[in-house]
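Report on the following structure.
Here the complex is missing one protein chain, while the rest keep their positions.
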Amino acid sequence: MIPAKFDYVRAGSAAEAIAALGEHGDEAKLLAGGHSLLPLMKLRLATPAVLVDVGRLDDLRYIRDAGDQIAIGALTRHHDLETSDLLAEQCPMLRHVAHLVGDPQVRHRGTIGGSLAHADPASDLPAAVLALGGTLVARGPDGEREIAATEFFTGFLESALAGDELLTEIRVPKVPGAGWSYQKFNRRAQDWAIVGVAAVRNGTTGVALVNMGTTPLRATAVEEALAGGASAAEAAERADEGTEPTADLNASEEYRRHLARVLTRRALEEAGA
Amino acid sequence: MTATETPAATTVLGSRLLRKEDPALLTGEGRYVDDLVVPGALWLGLVRSTVAHARVSVDVGPALDAPGVVAAFTGDDLLDAWAAPLPCAWPVTEDMKAPEHRPVAAGTACYVGDIVAVVVAESRAAARDAVEAVLVDYDELPAVVDLEEAAEDRVLVHEDLGTNRSYTWELTPDADAVERAFAEAAHTVSERYVQQRLIPAAMEPRGVVVVPAPHGGEYTVYSSTQIPHILKVMLAATTGVPEHKIRVIAPAVGGGFGSKLNVYAEEVLALALARKLGRPVRWTEERSEAAVATIQGRGQIQHIELAADAAGKVTAVRVRLLADLGAYLQLVTPGIPLLGAFLYHGVYDIPAYSFSCTGVFTTKTPTDAYRGAGRPEATYAIERAMDALAVEVGVDPAEIRRRNFIPTDAFPYSSAPGLVFDSGDYEPALARALEMVGYEELRAEQARRRESGSTAHLGVGISFYVEMCGLAPSRVLASLNFGAGGWEAATVRVLPTGMVQVVTGTSPHGQGHETSWSMIVADRLGVDPDHVEVLHSDTDVSPHGLDTYGSRSLAVGGTAVWHACEKVVAKARTIAAHQLEVAEEDLEFSGGQFQVRGSPDRAMPIQAVAFQAFLAHDLPEGMEPGLSAQVVWDPPNFTFPFGAHIAVVEVDEETGRVQLLRYVAVDDCGNQVNPLIVEGQVHGGILQGVAQALWEEAAYDGDGNLRSATLADYLVPSAAEAPSYELDHTVTPSPTNPMGVKGVGEAGTIGAAPAVMNAIVDALSPLGVTDIDMPASPHRVWSAIRAAKEAQQ
Partner (left out) sequence: MKVAVTVNGTKQEHEVEPRTLLVHYLREVVGLTGTNIGCDTSSCGACTVLLDGQSVKSCTVLAVQADGAEITTIEGLASDGQLHPMQEAFRQHHGLQCGYCTPGMVMAAVSLLDENPAPTEAEVREGLEGNLCRCTGYHNIVKAVLAAAEGAAS
């Protein structure tokens, strides 16, 4: 319940945060909403020596119209997403998925940037951004770069961000009127998904899987099958292709594969694919 | 049925009076143990084995060097601190095997969570940091996890005992009759059920603070406990601090459900170390610590067989249990399965009975009382088996129950295992529940869905429970070798100003005794319930008592209050008669007034009598001043509440997800003192039972590690998962106490798990599913469906 000791640095700007990361190297961790990091620290499963608090960077907290995209500041809270009128119009799936994260208290604190940077395969927002074909913007000592969501998740709780980079923005395409579905399968409302499936139908169909391997995943076999003219049911049969789900208290590997197929079919049907 | 001589209830008894406890709790004024501000207190940090079974060598040296650390001890360092090992008060058989249970293990750790060292530091954080600094070397021994394997003794938990089998306890009044019944049976069923281990998860974790007096050798122990009185005795026995030097206070306690009906290592350690160090010592449990450090519930494998005639009338029940005791015997560990031993025939008139239970050690957290304790297990087995019998005989589950109910005219009913059921009237409760749920329509809807080939399967599950409450007649407890009596004490004092103090030996932690006892007093003495103060849970204030568990508080403790009131009224009557100069028989007592019959203007309110008793200027010759009375009530029998519960579920064939659509309960706990409180108890009880059926499991891996040690993994349901409950009740008063009350604290839990599981199996019966282990997680349900489909191919 009590984290190990650490030093605390409050960043007044993105630049300060990046500088602090550079200074403290591997010892340091960014603190955004704290709703992934602090639970780990309380159980002493994470013991960073320095926390760099970016929670006050309000200039990175926004949901903006950016032409054919929506730009979301990394420090935007789940609650901001779930109540956003702009998202309701332009990207209702993201709003809906944010609403399914954790519980209201978690959504009042947790940020989309933290959720993506944490790169937890069991998290909801990464899959949504993947299915949407989003882009992430990272800022480091040498300036900004864009990373496609499909390139972002590199391993279990690992992302393409360098140690001294700050995720600043998440961009998702506007998809008004597109068919979509998010199937979250869990046992209690507050829990992470045992398996989840995000599907968006906007010309082509993007499908992403939650908790089907070490990273959030694109269901490429399904997408290919659909592109090749397969029915939703046929395509869904390939949902677990290339995945490496783990076994835990809630599901065996085999059951996860089964759920992925069933939920993908339901998602595709709901999305009208 | 009517209760013996129950005078007509006043308006207060049976009313939905709002609780007195609430304003403090609603405003954050309730003081739980961790809320106490104790200047100068040292904090305990407990180093717990991370290995299920190992020889340990411990080096506390590095912890002693950590900042803020005052002391650190291994088990060996503390060997001379104990006058006796941690207590087990229920040696169920003469030859029961019990390992020595030290507060800090010396040499061998026997479960993940077993304490191997203790650090004492100046702050909570320093203690937490110092725990990390202690070096523990584990020489691993094989873990003993599986219950059936443990019973085979291939690997021993405690070498010195020579076996993992602690005891076998039998109850077979007439073995020949059982043999005969099975030989002659037209139908038999034989079922194996698993009662998974559960984590009680009272929302307040445990905590203890021990404050030594500056001189005089007295200790005040604040503990989050259900049993301050029993704890006091046991603290004296384990530490050697004389009992009269110990005061135990249970402040506000955030739920117990049996888990705080115990004497824990941390409590005796805090006392022993406060003595050793001469400073206040405190400890507050963390949740993931609680998962291994606080007792768990259930943990049984049940074999139940029924013999029945052609019509489905059950003629015999035979039960064989294996009970998972865990690594040690806590306060009443071995006796828990036996609290159900007498109830495996349920509400049915079954003439031949055979029960046996073998308690087995494993390298896991000890089990002990958890809401219902033995009775949910018994009810589960018989109610699931009755459904299996209904299928076997080919009749509706409601009908099989009707055919077997103990008939109403058979009460008081002498059961085959040897109890006398006080009162019961089962048919009306079942009929009402069926009517409320719309049983016929549900069956029709179920048939429609089945015909249409729907994969959303509808299931209806009935369970009908009876429980044995009001623990307990002391003589009966003696026959079970239980190490305490079952009486309860109460004192009622009418103060000079007319205010009333009640001292009770019960120790509430959510049940609302302050409200209910005030209502009893208001009813008996004719005073305003707001003029009654209930004192409890402090052994200096309430020196006599046996605390709160086993749905005993109202039937035993409340009855003691009732009798104390009667004694007060009797004394007051004598005083009033003396002062009004009439014969006692000429006084009528009602509405708080002693009224001279036939002379409306000659009366004396009880408050005035109390003042006269205080003045003592003019009392009858030889009478002691003061208006108070004490009663210790030992009940003549248990009480036997009952009820019909019906669950309606929908099961998604594709994913195995179970959705609880509706829950109907018709309970009968005799007369109700406060229906608001009764309903609350039923609601909470039901959800704990449903949670056993659907979500909760203390799951261990093969190495004896608890995999569901946090509230993120151990799935205590939230409002989002819970159904809304449809309740009604019948009233069959108990003749064993003057209020005709029975007890309701465990009813919901007892009824719920079998109702839900019967509903799930009912839903999936067309697919060939006949049983699913609890909790019926989507994964388990899906696996069962798949296995059944494969078997049918």
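As written, the chain order gives the labels A and B, with residue 1 at the start of each chain.
Basically, a contact is a pair of C-beta atoms (placed from the backbone, for glycine too) under 8 Å apart; a residue touches a chain by one contact, two chains touch by 3 or more.
Predicted, not measured: the structure shown is a model, and the values here were computed from it.
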item	value
Shown chains touched by the chain that is not drawn here	A, B
Absent-chain contact - pick from B:Ala83, B:Leu135, B:Ala175 or B:Met203	B:Met203
Hidden partner chain, touching residue among B:Trp82, B:Tyr111, B:Phe182 or B:Phe257	B:Phe257
Options B:Gly326, B:Gly550, B:Gly685 or B:Gly743, residue touching the unrepresented chain	B:Gly685
Chain not shown: contacting residue from B:Gly45, B:Gly510, B:Pro605 or B:Pro775	B:Gly510
Full-complex contact with the absent chain, from A:Ala46, A:Val106, A:Ile147 or A:Ala230	A:Val106
Absent-chain interface as seen on subunit B, which is shown	18-19, 21-32, 34-35, 37, 124-125, 201-205, 252-255, 257, 286-288, 509-512, 676-677, 679-680, 682-688, 710-712, 716-720, 722, 724-725, 748
Contact set of subunit A toward the excluded chain (per top definition)	1-8, 10, 31, 34-35, 38-39, 41-43, 51, 53, 55, 79, 83, 102-106, 108-109, 188-190
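One rule holds in what follows: only the chains that are shown with their structure count from here on.
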item	value
Complex interface listing, subunit B residues touching subunit A	124-125, 128-129, 132, 286-288, 654-655, 657, 695, 699, 707-708, 710, 712-713, 715, 717-718, 720-721, 777-779, 782-783
Subunit B-facing residues of subunit A, complex	1-2, 4-5, 43-44, 185, 187-191, 194, 249-252, 255, 258-259, 262-263
